[in-house]
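Removed from the display is one protein chain of the complex; every other protein chain stays in position.
Showing subunit A:
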Amino acid sequence: MSERLTKSAARNIFYGGTIFFLVIFLGLTLHSHNYIVNESTNEDTLTESVVAGKHIWERNSCINCHTLLGEGAYFAPELGNVWVRYGGKDDPEGARDMLKAWMQAQPSGIEGRRQMPQFNLTDRELDELVDFLKWTSEIDTQNWPPNEAG
């Protein structure tokens, strides 16, 4: 390595540069935070029920089988757009009933097919979960996923 670069100069570049990039990053995330809250998600529809649904999602660790907006495990289908896939945009009642019926019918027990556990959720919890998935499907994700298959 070049003789001209001394160790203490290298050290100063490291600390100075890191602070520089950190400040930019923090500024951008702050901006993004506001963007999410005001533009890409709908805080008005972020009801108590949606929040409760998020907690049910977490309590049962759905993320360790499914992806949600492409993050999570790859063992089961993407659920960020499951509301759309089930036709929720045209027929919200129908989609809600189908999603709830799906949850209640697990595990399928079909030989050779991946199994989803039975989480024994109450009717109300199922509604909250559906509300959460519906809210999630309405996030502006720059048009991801490419198609309904998720």
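For the reader, a short list of remarks on this structure follows.
Please note the rule applied: a contact is a pair of C-beta atoms (placed from the backbone, for glycine too) under 8 Å apart; a residue touches a chain by one contact, two chains touch by 3 or more; residues count from 1.
Convention: contacts and distances are computed from a predicted model.
Not every chain of the complex appears here, and the one that does not is recorded in UniProt as "Nitric oxide reductase", selected from "ABC transporter ATP-binding protein", "Nitric oxide reductase", "Putative protease" or "Glutamyl-tRNA(Gln) amidotransferase subunit A". Although one chain is not drawn, its touching partners on subunit A can still be listed: residues 1, 5-7, 10-11, 13-14, 17-18, 21-22, 24-25, 28-29, 31-33, 35-37, 40-41, 43, 46, 50-51, 54-55, 57-65, 67-78, 107, 111-115, 117, 132, 135-136, 139-142, 144-150.
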